[in-house]
Every structure is written in structure tokens, then in C-alpha cells.
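Structure below; questions to follow.
Note that this complex is displayed minus one protein chain, with the remaining chains in position.
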Amino acid sequence: MSFKRKDLLGIRDLEVDEIEHILEMAASLKEINTRTIKKVPTLRGKTVIHLFYEPSTRTRTSFDIAAKRLSADTYSITASASSLVKGETLLDTLKNLEAMKPDIFVIRHTASGTPHRMARHTSASVINAGDGMHEHPSQALLDMMTILEHKKRLEGLNVLIVGDITHSRVARSNIWGLGKMGAKVILCGPKTLIPPEIESLGVQVCYRVEEAIADADVIMVLRLQKERQQQMLLPSLREYSIYYGINRERLGKAKQDVLIMHPGPMNRGVEISPDVADGPHSVILDQVTNGVAVRMALLYLLGQK
Amino acid sequence: MSFKRKDLLGIRDLEVDEIEHILEMAASLKEINTRTIKKVPTLRGKTVIHLFYEPSTRTRTSFDIAAKRLSADTYSITASASSLVKGETLLDTLKNLEAMKPDIFVIRHTASGTPHRMARHTSASVINAGDGMHEHPSQALLDMMTILEHKKRLEGLNVLIVGDITHSRVARSNIWGLGKMGAKVILCGPKTLIPPEIESLGVQVCYRVEEAIADADVIMVLRLQKERQQQMLLPSLREYSIYYGINRERLGKAKQDVLIMHPGPMNRGVEISPDVADGPHSVILDQVTNGVAVRMALLYLLGQK
Partner (left out) sequence: MSFKRKDLLGIRDLEVDEIEHILEMAASLKEINTRTIKKVPTLRGKTVIHLFYEPSTRTRTSFDIAAKRLSADTYSITASASSLVKGETLLDTLKNLEAMKPDIFVIRHTASGTPHRMARHTSASVINAGDGMHEHPSQALLDMMTILEHKKRLEGLNVLIVGDITHSRVARSNIWGLGKMGAKVILCGPKTLIPPEIESLGVQVCYRVEEAIADADVIMVLRLQKERQQQMLLPSLREYSIYYGINRERLGKAKQDVLIMHPGPMNRGVEISPDVADGPHSVILDQVTNGVAVRMALLYLLGQK
């Protein structure tokens, strides 16, 4: 199949064969990253603009490495440096940059839906690099790629996502993606951090991590934002860690071949213990490696025009 | 003709045939930006350093895109990141960077005359990307290029510049440039924002925008800095907007084929109404597109040594 979209805004919109196509492309591009000369001319003369209205080292660097290894030229515009400071509207910033003839915008914004709105106003391609609490599609794609590498399938797997579901775009994109690919998603966390009626998305919810751990093929541990405590959503980080932290003891109740995943950055000792983060079940660094491959695939599929 | 200058510091110094040469070069390079592979090897192995002592996304990105599309390597040094923090003098920073053998410095500074002083102390080329209230030559060149594209001539045109003339390097560079090219420049704005005796530069001044609008072939709307209000130069933004804002009603009194220009970033609803900014007369985004072409021309002409 060929990939016909202008933009990659979320997992929710994607068809199963589109997800498969991206993951296959990522798997075939991944090898470039281990060559002596880690660079192919595919996107030579293409212009990629990273437009980040929310700080991020990891995701921006991952996209930037992906773009440059495909020989694109990249530009980085961050909120504090942008003319937003001078009161320009978001769309004026976009239209101005568009007038400089970029091929792809990689956009992160604190407000859900912003990349979608921007995509409607530009003929350039837009990749959503995370919008508010909505979607983070390249993260879900790299998560699926990592599970596939280790489990050879997604269909029929039990994937347990533990943590602050309410505020997590990573959870939301994975719920859509894993669901489409036939995995069963179980959400677990304190009641204050799980949205009511989330079951309508086809997932299960449980509030005691011990209940779900035994059947899990994959445990995705979400980062706990320390701000949740001040927002009265958590009694304390320590209590969160006691009830929901994934540590060696809890892991003892899981399957022998369970995978431990985390989107990073980790709060070691809060949502995940150091021995689990660095232990034999952890595929956390594989996720990062696959992140570059998935982003190469997205840039390649959207930039080849 | 060949272009013999080391630096491009202002429009005031330029001869008419130099301006024409830059504009012709820009027109011929512009096409590169619409190719599938937007890159030519012209400045391969050249080093361009952006030295910005005043924040700017738009102009810096425009120069950066221009440089990379000509295959130059670029480096960005901004005031907050620079060793100025450590109390080094401006000239020591310049001499240090010069010792690393750059070909071109693109310099923006809050103090008028700084790029000129720096140009005298380096054998590298210097492009003034805006100095204080003095000049912003690449802006005037892109403005002239945009007018030329639409009107096929500059000579004999009536160009109305509306707004805060006193603090505007864009106005100053355009006054010099348009004057040299045979256009008639009319300045309009509150008395507090128009320098006394500016007529000595060969321009007309009027204080009521209605008077000048009927004859204008081009209306350049300047950005109104909101600080002017605190400086007691304006009663209020709202009053400014009422008396000087370019809106649909005022535009009704203009020529059918009048061009609306703005150097950006716009304060929508202050100096320009949204319907005018986005309306059929607006060539504001053409200005941005031509900005890349003009900067490619400048980098090409100075970097080809």
C-alpha cells in the first residue's frame, strides 16, 4: 500500500493497515541507525520545522536525529524563543513559517487539538509530537514496534497501563493503537487519575495493581507528574509508590516474559523502582531506539512528495 | 555587474544598480524554494554565524533557511546564551568567533550602528539583520521585491507607511530604498511617533490617514509596539486603532489594486484588522516568502569569494 495522508495527527484516525505500514517501514529503516555512515539521502533538500510550545529534549532530539539521518534540513522553534512572546497568534506564526516553504512541521503544544487545527491551515505536512492530554502518536507507534519486536504479535496480548491515565496522551494513543491491533488494554491507577467511563473506549479498569499484574504480557508504567500532589489528586508520592509503583516484589507476581515499558523520563523510586527499570524485563531503552526508527518512517512517508 | 561589497549594512549606502542586482538575484533564486529538492550546493563549506543580541524567530529562521538551502553550515548565537553574560566585550566576542574562520556574520543588535562597527573589525562579511532604530536592509529589499512582483515597477508609485515611524528601522530602510528607486514615500502616524524634520529625507508627512489613503499604491502598516503606551507616546491602543488602524472601512477609500504590507509580527485588531490582513489586497505572506529569496541573494553575493 502507499501512505496517502498529508498529516499524522493521532492514532485514533489511523486504519489498521496504515499502522502496519508505518511499523514495517520503521523496522526497515531502523538498520540505518547502526551503520557506520548513519545517513541516507532520502529527504535531501526537504525542510522540517520543529515547533515546540512545550519543553522537550527527548522527543525533539529523536525527531531531529530521525530527520537528519534522512538528510533533511531541520529548524527548531521553541515557545520562549518564538514570536508568541510578541503576541502573535499561533496561526500567524504558522502561516509565516509556511510562507518559507517547509515540507513538514513537527508540532508539540500544551493545548489538545492544536496540531490538528494547524494542519487544517497549512499545505505542509504536520506531525503531532504531543498535544495536551490528547495524543502522542509517535510514542504509541514506537511502543507497538517495541512490543512487536519482543512478542512477534500484538493481537491477543494483555497490556497493562499503570499510572495517571487522566493526564496521559501516551495512554490515550496506546489505548487507540493497541485496541485497533487486537490487544487487550487494562488501565490501573488511583481513582482520582482514571477518567470516568473510560471503559467506553474498550478497555478494562482496575484499581489494584496486584489484580492485573498476573495476566499482563506488557506493563507500561506511566510517568507520575509531581504536580498531581499539589492538585490534591494524590495523598503523597510515597503512598503512590507503595500502592502503584512497579518494583521487584510486584514483578515477582507477573509472567516470566513480561515486558516493562516506560515512555520516560522516569521518576526512579516513584512509579518504577531502579531494579525494575534496569532489570531483565525492561525494554525501556529499546523504546528510545525504536523512537528514532518510527520517526524516520513518519518523516519518510509524509516527506516523499 | 558584479557585487563588490564585503558587507550589507544598510540601504542608505547602496547604489541603485546594486539594489537592482540584489533584487534580480533574489528573483532568480526564489524558484529554488519551490523545487522538490530545495537545495543547491552554492555555499557548501561556508560558515554563517547568526549573532542575535535581540530576540527574533522570524528573521533568524528566514536567514537560516536561506543559508541552508544554499548548503552553508550555520551557527546561532543569541544574547542570553552568549559570553556577554560573562562580561566579555562585543568586539572580543566578534574577534573570537572570527578566529574560527566564518565567512558571514548575520548580526542583529538593539544598538544602532553595531553591525557597522563590527564590520570594520572583521574580515568576514557582515549582514545587518536589524540594528536598533536604524536600518533593516533585508526587510526593505524584500518589501521592494514584493512590490515589484505585483506592480512591475517602483518608480512613480505612492507608498504610504503608517505607524510608529520614529522607532522603526523598517520604515527607515524603506524610506532610503524606495526613494532611491523613484517611489514617493508618504509617512503617516501620530505626531508623537513621527520624527521632526523627517521631510528632509525626501518624504511627505501627514497626520490623518484618510488624507493619504486615496492615492496610495501600497500601504505599509507598521507593527505598533505596545510599550509605546507606557512611554506616554500614545493615549491608548484603542485610540491608535481608531485613528490609524487599517481596516476594511478605510481600505474602501483606497485604490482598487492597492497592496497591503506588514513586516510582522502583526497585532491583529490594533494596527491592522483581521479582514484586511487576510484580505485580497494583502501581500503579507508574499513578503515572508520573498524574505527567504532576498536573504539567499545576499548570502550568495557576499559568500561567493
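For reference, chains read A and B in written order, and residue numbers begin at 1 within each chain.
Please note the rule applied: contacts are C-beta pairs under 8 Å (C-beta built on N, C-alpha and C of every residue); 3 or more make two chains touch, one makes a residue touch a chain.
What you see is a predicted model; the values in this text were computed from it and never measured.
Student: So one chain is hidden, and I want to know which residue out of B:T89, B:T110 or B:T192 touches that hidden chain in the complete assembly.
Tutor: B:T89
Student: Which residue, A:A27, A:A111 or A:M266, contacts the hidden chain when the whole complex is considered?
Tutor: Of all options in A:A27, A:A111 or A:M266, contact with the hidden chain holds for A:M266.
Student: Kindly note down the residues of subunit A that lie in touch with the hidden chain.
Tutor: On the side of subunit A, residues 33-39, 55-58, 61-62, 64-65, 68-69, 78, 226, 264-268, 285-286, 288-289, 291-292 touch the unshown chain.
Student: In the complete complex, which positions of subunit B touch the hidden chain?
Tutor: On the subunit B side, contact with the omitted chain comes from 44-47, 49, 73, 75, 77, 81-83, 85-89, 92-93, 95-101, 305.
We adopt the following convention: only the chains that are shown with their structure count from here on.
Student: Specify the angle of rotation obtained when superposing subunit A on subunit B by their C-alpha atoms, rounded to a multiple of 5 degrees.
Tutor: 120
Student: Take the average of all CA coordinates in subunit A, do the same for subunit B, and state the distance between these two points in whole angstrom.
Tutor: So the centroids are 40 Å from each other.
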